[in-house]
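Apart from one protein chain that is not included, each protein chain of the complex appears where it belongs.
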Amino acid sequence: MPERSAFQVVSAANKYGTGPHAQTLEVTLIGPGFGESVLVHVGDGCWFVVDSAQEDRSGRSAPLVYLEHLGIKADALKAVVISHYDDDHIRGLAELVKSAADAKVITSTAFTSSDFTRLVANVVEDKTRRGRTGADEANEVLNHLLDTGRGLTWALSQRSINLEAFQNLSHGQTVRFSTLTPSDAEVTNFMSWAASVMPKAGAARRRLPKRERNDVSFVLLVEIGPVNILLGADLEEEDRAETGWTAVLASRAGQPWPRSSLYKVAHHGSETGHHDHVWQEMLTTKPVALLAPWMNGGKIVPDINARRKIISLASEAYTTTTARIPKPPRRERAIEKTIARNTKTFRTAEPVQGLLRARAGRI
Amino acid sequence: MPTSSAFRSQIVSDRGGSEYVSRFLNSEVKMALDRERSQKFTWAASTPASAMATANPDPQPEILSITLKAPIRQPQSRFLPQNEWEGVVDKIDLDDASFSARLDDLTNPGTPQEYAEFYLDDVRQDDRPLVQVGAVFRWVIGKREDQFGTIERTSKIVFRRLPAYSLADIEKANARAERLSSGIRGE
Partner (left out) sequence: MTGQTELRESNASVVVMGNFNPLIFQPEWLKENEIIGFKEAEKAREAGIEVIHPELVILNLSSSLRLEVYLNRFMILSREAPTVVARDFALKCFRLLSHTPVVQVGLNFGTVFRANSREAWDAFGDALAPKGPWKAFLGDDMTKRAGGLMGMHMQKTKRANGMAGVQNVQIGVPDIPNRETQVDFNDHYELVGKTTSEKMELLIKILEEGWDYAEKEAAAITTSLRELCRAD
């Protein structure tokens, strides 16, 4: 008989309500919106957050806005996890890191590598750019860390990170927090990419191209007594031993995985984010699955086939927002006609942001 | 409008909508300009002759005062912009002769970012070498009105010619990066 997940998705809309009780676990997924963010309440008002997204209306960090709506201050955040660098996926990160002044900042070693810091510093040096990008967020975070002397905690393979604030909680359960990274090869790949797109003297200024691979994305496994949560971030699979899910699965060296009953589906539920053995070995028989869709080159991810697969594997599967490609906002008819005549396709770049909240009662 | 020297110095950086007086000391220039003037356009004198005489109490034949009112040459048509976006090239598809881009609406800030595919044919020849991933362009939609009042709806894509990175730019940025890499501790 399939195990029943401890989690119940209590809202799938932007209705905030009240915060969780001291002994209630909560996993809230916000996205898309130039990013995707996961907030987790482990008990007694202690939270951690993975990544950031930009709140649609205000442009602020969406997880902070969510906590504010619940009347929760940023100092409730005990850890900020930067699971990967993607220009589009870390908006609002600087505000988040600065506001959560006492939180541990957990990220890949790539984040302070020379190749990456040089890339970021060169990109932000270009004052002909409009608006704010991921490079600006990363630059602001790095400068904040340097100015305040705040250190980083490295996300290494199978590393269990001790968070003092998560000990001795009133529910009496032990909280284990582990980062699962593919391998050092991925860090090397990322740094090679950074070096390859580094601006060169004499080259015309261009905007930083999107990185197609999420090299340094790592996964989080959170164990709270009998309840486990797997946060898949943006990890993708390439059928290579040293990268992606294959590398993560192999990192346990044959030891059985603690099985998670809630899964934040990797890489927006895409085909490349899927690995059968994740569902077979790392998750309970029919977990609750949460995902935030994404637009990739005009196509919604997950597509219909990927959605069907997830639905067949999960007891309940939720998405933060609909899979429809939203229409661009209305403009004067004459302008819309001219747009249609002069473009092959024209659409809004991102689906509207949504929020999913899953809670597990007293554990 | 009367101009004191202080007033003039404060507004000389405007494009010429107000008075701007340039003094040329070389009679050769005066002759060249006279030739140009008779062939191509008329100079607009913005001060009456009487005011010119008082302004220049000690005239020398070789000194020419030229008053300019822009635009010197009237355009054949007017372009009335209705919507402008800044775009960044995301992908180029040479087989399909198209490129896709993310767009920020500059006319209506706050509009969610948009995504479009354009035809490479719609990019003017001079700009084709600039169509690279990450390249920045402006897309403007508007109405063009000719001197007869005929109106045509039109769209134009203009790629921005941004300055190149200099060695000094890169060295400055790298020095800042070095401070970050070596100064942030990790455990």
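Just so it is clear, A and B label the chains in written order, and each chain counts residues from 1 on its own.
The working rule: contacts are C-beta pairs under 8 Å (C-beta built on N, C-alpha and C of every residue); 3 or more make two chains touch, one makes a residue touch a chain.
As the structure is a computational prediction, the values presented were derived from the model and not from experiment.
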Per the touch definition above, residue among B:92, B:120 or B:140 touching the missing chain
B:140
Chain B residues touching the omitted chain (full complex)
1, 10-18, 20, 22, 24, 26, 29, 32-33, 36, 40-41, 70-73, 75-81, 84, 124-127, 138, 140, 142, 158, 160-164, 166
Which residue numbers on chain A touch the omitted chain?
127-128, 130, 204
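What we mean here is this: only the chains that are shown with their structure count from here on.
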Here the gap between chain A and chain B, centre to centre from mean Cα coordinates and rounded to Å, is 42
Where on chain B is chain A touching in the complex?
82-83, 86, 88, 90-91, 98, 100, 102-104, 108, 111-119, 122, 130, 132-136, 141, 153-155, 160-167, 169-170, 172-174, 176-181, 183-187
Across the complex, what residues on chain A touch chain B?
56, 109, 112-114, 117-118, 120-122, 124-126, 128, 130-131, 142-143, 145-146, 151-154, 199-210, 295, 297-298, 326, 328-329, 331-332, 334-335, 337-339, 341-350
